[in-house]
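A single protein chain has been omitted from the complex, and every remaining protein chain is retained in its original position.
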Amino acid sequence: MKIMNKLAVAGSVAIALGTTGAQAAEFDGVTVNVMTFTGPQIAEPLQRRGAEFSEATGADINVITVPFSDLYQKLLTDWVSGTNSIDAGVFAPQWMVDYVTPGLLEDLTEQVAADEALESDDIAKFFREFSQKYDNKTYMLTVDGDFHMVYYRTDIAEELGLDAPKTWDDYLAFAKAAHGKDMNGDGEADYGSCMAKKRNAQSYWMITSVASAFIQSQGTSQGAFFDTEDMSPLYNNEAFAEALRIYGETGDYAPSDEINLDVGDTRGLFTSGRCALTLDWGDIGTLAIDPETSKVVDKVGAVALPGSTRVLDRASGKLVDCSAETCPHAVDGINHAPFAAFGGWSGGVNSSADDAVKEAAYAFFSYVSQPAQSNADVTVGATGFNPYRTSQFENMENWTNAGMSQEAAENYLGAIQTSLNSPNMVLDLRIPQNQRYQQIVLDTAIARYLAGELDIEGTMKSISDGWSEITEEMGMEDQLSAYRLTIGAQ
Amino acid sequence: MSWFESQKLGEMAPGTKVIIYSLLWFWAFVVVFPLYWVVITSFKLPVHVSDGPDFLPFIDYQPSLHAWKYIFIDLGSDTFRPYLNSVIIASISTVFAMIFGSMAAYALARLHFQPRLISIVLFLIALGLAAYAAISFGVDWRLALALGIAVFFFLVRALQRVPSPRLGNGDILFWVISQRILPPIVAALPIYIMFQQLHILDTHFAIILTYITVNLPIVVWLMYDFFVSIPRDIEESAGLDGASKIRIFFEMALPLAKPGLAATSLLVLILSWNEYLLALFLSTAKAQTIPLLVAAQNATRGPQWWYMSVLIIIMIVPVVLLTILLQRLISKGLLLGAVKG
Partner (left out) sequence: MASEKLDNWLDRHSARLFLLPTVLLILSFSLFPLVISAWLSLSRFKLVAGGYDISYIGWLNYKKLFTGSQQFHFLGTFAPISLVGWLIIALTAAILFWGIYTFLISRNITVIGVIGRLIAFPVLGWLGWLVASTTGEGGRLGSLSTTLYYVFAGVTLQFLMGTLLAWLCAQNIRGRAFFRLVFFVPLMVTPVGIAYMFRMLADMSVGPFSPIWKLFGLGEFSWAADPWSARMVVIIGDSWQWIPFIFIVMLAAFESQSRDEIEAAELDGASGWQIFKDITWPSVVPVAATVVLIRIIEAFKIVDLPNVLTNGGPGIATESLTLHSFIEWRALNLGGSSSVAYLLLVVSTIICVSYFQLVVLPMRRARE
């Protein structure tokens, strides 16, 4: 049996590579050093597929892992300083702009165009056109689709007679009603809402998920971080104040140490049944169905990010009600702005590597992303890969085989699809030095707000002052044109 | 009879004994409990951790080997490589730090140095000029460095007769020890740049060299105290008999200082074995050490407590074994050195 499996794998690899133009043993003797963060998420599937790829082509795929918080720095330092010990990396497309500007990433546009096995058309438009590209050239290959959704306990919702939250007020009401109930049968009071709010982790995307529906309503190209005319920060007005108020209030229905909870902690809490609501990436969908670790199998529903009935009027800085003009993309009078937080793990190639290495790296990433491999990997929570191809939403079989009930699969995939198809999706900040804007200024200000050091006014001032200062240092004109480029502003 | 009156001369009162032993056992518990927790966590499944504290294996929960299997088998070479790197780097850097440091400590304890202040100033000036030339005029740094050193020697020769205050052994000692105050974070990036220019990044050699330098101050400090406390008579008579200083050092002083050597090398080994920040900056893949692997278990999906526990255990075990081996020498060694302050 084992031999048969191996043969089948090798065979499919060969076929897959055959249509990319790569022949077996073509990359004999080529070593590709791929860097990503320590798994098992992301790293494990790369290692597994790497072994298969190695067998079929002779290339040696070496997956090197570093802590998540060091990945950006390590790659950048390695490439900018000319050390070049890393040939390719799997990292956030959001960081792409910092790597592309000094010319560190290989332009993959031609290879992608010639690559039939990749089935680019199957990749959702958002990832294909926005996430993988910068200035209309493709620099990265998506292997994972990332954006935020709200997950809720369907059984609790039924008990309380509530629907899936559509606005943030719904979310708060749901959390308030559920808070204090025993939701996992252990006799202890549980929590209404669990959000990861730990500093220097992944929490600074959460506030953008809450705020974007208030700030962006005219489509992706309107942008949700800065004004497209003069680069003034959009986190300093009534809309953001309202978002901060909501974000703070979710803490009232949360564990007392929420301020020190990371995504790993909140996922553990949710899958062990202690939370009614959570805000997270796509992982909960696949983690919840794992019978070994989850207590809420078949009790989880997913819904696209809640929206708002009032949006920001940029001229006046005030919140106005949704109308056909102010909210052209509103659904049932509610403006939604699904947020592609982080952008989804994607593979990029070092432009200074040897040609043979670059080719092998590209072929490897293509192999990982091809439907035959990707569609299986996205159904397994431990891989960390979330759906990003249309075929992954349409073909239910993989999901039901993995253990999701038909209903849960439709619900989960439906939420993702709604987000993907929304014309008002929010693109994560991709201007140069985005790490400073988000990780240093935004994250610190929000952490201080949650710790009670700053009030809402003070928080907004801290963010906008900090952002404006960085913009000034980097050169307003440059930052503005980069910002307009990434969101495709007219 | 009072609880706090001693019954026999030289022995403590029963009351005092109770207090002392209970305090000592309390602290022993404080030390051992966290380690016990780490050991049992390494045998836990994720659900055992998130479910609430399970204290006793087999009673509260069924131990599982999944974490051990993952670290040793699934990760296999990814665990073995950093472990081997750590062993190589820690042991080699300790050996050389001890050699260089003991030599320097002996020299400072026995021989007289009187560097002229003016020479030091000239040295700094020469280097400053070289740096200025390299940065402002784009002169290749190797050329600038060579020129700077040449200028220095020339100036020292030329200004030989100029009177200048002299520094002593104490000042040199203080300078060496004060290097320890330099926070690694200040030096990390410049050292990275330095190694990058020399094309030795991500090699064992680079990290070993860095660790030797970082630990030299401690070796010099501690061994200086040891050497100072050894009576000079034996060495002096050997010197009168015509033995060279080098022979005296290797054949007499070092053996006498064995306890000190053992204690200091254990301390330096521990420091090198556990070091994180510099290893993070200076290694990528090939020279990755074990502490980096421990830190890396904190994935975005949350800390993998079970894997981390296994790694912590395999990190501690070799050091504990080594300590037990050196136990006898340590107690005498730290004793001699510490007294002299």
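We call the chains A and B, going by the order they appear; numbering starts again at 1 in every chain.
Heads up, the rule we're going with is that a residue touches a chain if its C-beta (ideal position, glycine included) is under 8 Å from a C-beta of that chain, and two chains touch if they have at least 3 such contacts.
Small disclaimer: the values here were computed from a predicted structure and weren't measured.
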Of the residues listed, B:Ile73, B:Ile234 or B:Ile324, which one is in contact with the missing chain?
B:Ile324
Tell me which residue among A:Asn350, A:Thr444, A:Thr471 or A:Thr486 touches the hidden chain in the full complex.
A:Thr444
Among B:Trp68, B:Tyr83 or B:Tyr276, which residue is in contact with the omitted chain in the full complex?
B:Tyr276
In the full complex, which bits of subunit A touch the chain not displayed? Write them out.
69-70, 72-73, 76, 80, 98, 101-103, 198-201, 255-260, 432-433, 435-436, 439-440, 444, 447-448, 450-453, 465-466, 469, 473-474
It is residues of subunit B that touch the chain not shown, namely 9-12, 16-17, 20-21, 23-24, 27-28, 30-35, 37-38, 41, 49-53, 55, 100-101, 103-104, 106-108, 111-113, 127, 131, 135, 172, 176, 178-187, 189-191, 193-194, 209-210, 212-214, 216-217, 220, 244-246, 249, 270, 273-274, 276-277, 290-291, 294-295, 297-298, 303, 305, 308, 311-312, 315-316, 319-320, 323-324, 327, 331, 334-335, 337-339, 341
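Keep this in mind: only the chains that are shown with their structure count from here on.
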Starting from the mean Cα coordinates of subunit A and subunit B, work out the distance between those two points in Å.
42
Residue numbers of subunit A touching subunit B in their complex, please.
33, 35, 37-41, 62, 64-68, 70, 74, 77-78, 81-83, 85-86, 202, 262-265, 267-269, 271-272, 283, 292-293, 384
Of all residues in subunit B, those that touch subunit A in their complex
45-47, 50-51, 78, 192-193, 196, 201-202, 280, 284-286, 288, 292, 295-303
